[in-house]
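Note that one protein chain is taken out, while the other chains of the complex remain in position.
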Amino acid sequence: MTWAILMPFILMFAGLLYMGFARKIHARIQKRYGPPFYQNIYDVIKLFSKREAAFHGGMFHFGPVLSLTGIIMALMFLPVGGKPLFSFQGDLFVLLYLAVIAPWGMALGAGNAENPLASVGIARALTLMLGYEIPFFIGIIPIVVRTHTTQIVEIIQLQQINGWNVILFPISALASIIALHAMLGNKPFDQPIAPHEIASGPLVEYGGKYLGILQLYQAGAILLSTGIYVDLFFGGASNVWMFFLKTFLIYFVLLLIGEVLPRFRIGDALKFFWKWPLGIALLGLLVAVLGGVR
Amino acid sequence: MYEDLKKDIQGKFPAKFEVIRERRIKVSIDKNSVLPFLSYIKSKGFIHLISISCVDWIKENEFEIVYHLWSYTDEIHIMLKTRISRKKPIFETASEIYPVAQTFEREIHEMFGVDFKGNKRQIPFILEDWDDIPPMRKDFDPLKYAKSHFETEEYTEEVWTKVRKIQKFRGEE
Partner (left out) sequence: MSGIGKTSRIKSLWVTYYVTGCGGIELLPVITSRFDAERFGIITSATPRQSDVLVVSGFLTTKTLRRIIRTYEQMPDPKYVVALGACTINGGIYWDSYSTADKLELYIPVDVYIAGCMPRPESIFMGFAHLMAMIKGDKADGWKRYHENYKWYKKNQDKALGNSKKWRVRDV
């Protein structure tokens, strides 16, 4: 029971290690040594020891708190090699709902920063969310339709019996993994936090403790997105170490794809999402429905 | 071909024409015929105004304005020189003929104080909040200005002994 309460914080800590691994892999591909893989932990501790320099209004201070609360709440519903803290019928949709509170909190907070770059960043983030949410949801629906349940733990148990969902619903898995790439915020879909164009978008006026909170939010969001995907398509995990292994492998493959691509323009990204992943997801839904609803 | 150009120019304007070397020509002209000369020479193929520069002849009490022109078809560089008075430096703008001259004249207005009539954009360019005479004139003393506004450390004998001690410690002599 105590492990279930502490699991969100363990997942956020593991997310920091994943971000450190991402920097190390990025450096090795560029033929240089990179920082040690625990570098992001030093970053977050250093950020928590600085004082703030910008004071802009009520929502500016409340936004990061809202986003951290949202991610902890969402992580409490995610099964990590066992039963989570809360588990009931319909908790798949509750989890997907709660996963949207966190970027919404960041958007509200950054909207109150008196900087036009922050507004541009939030507009891009919400536009991108409009692009990737729909294929992701349509890709999940065939599983719900075939297995007649919306409880994530039951979906995992059914996968142990019938085989992994990535083999049973390959077309929907393909659509969902493209949408997952945008949820993680890696290249080519990192338009909201583009450091060279808009000086890191919504994070532009935050420094010090608020930036530390937002880094923790990003670390948790990595594990949340890949965790949902692993639980629904790759058969969950029997214990915590297999869970970390599976999520890290998916994160690694998406990272390597992102290494060779530059950043898309936001209009091109939106057109891409409404053409190809949406088409593939609808095709997968059609195949699943025609294949027989028992 | 320099002979043809020399005959054309000296037929129309009272100019002094000198060929310095291959592809370099110097033309001296008086200030009232600069604009007709520029429109004439633009029609002969000298379509590129490279720059406009200014020289301060303080002993003769005159400014000299130099136009640098280039022709892509003949590959000749013409330096057109005129003299204006230094006490009341007023001249006409060349931006009707070459629109790029507006920026060059803005810089000369800021650095030398020459007023180009007809140039609508003679506003501060490089210097911000400048409160002294135009700094490229020869009667402006930059060392006096720098010493009165900015502090700097003089290299006295005391400083040099310290430097030599550090160099000896590091074994660098």
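Just so it is clear, A and B label the chains in written order, and each chain counts residues from 1 on its own.
One rule holds in what follows: contacts are C-beta pairs under 8 Å (C-beta built on N, C-alpha and C of every residue); 3 or more make two chains touch, one makes a residue touch a chain.
As the structure is a computational prediction, the values presented were derived from the model and not from experiment.
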Item to check | Contact partner of the left-out chain, one of A:Val80, A:Ala182 or A:Val204 | outcome: A:Val204
Checklist outcome for this item: The missing chain sits against chain A at residues 23, 27, 30-36, 39, 41-43, 45-46, 49-54, 195, 199-200, 203-208, 211
Checklist entry - At which residues does chain B meet the chain that is not included here? => result 127-129, 131, 135, 140, 142-143, 145-146, 149-153
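Note that only the chains that are shown with their structure count from here on.
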Next on the checklist: Taking the mean of the CA coordinates per chain, how far is chain A from chain B in Å?
Outcome noted: 60
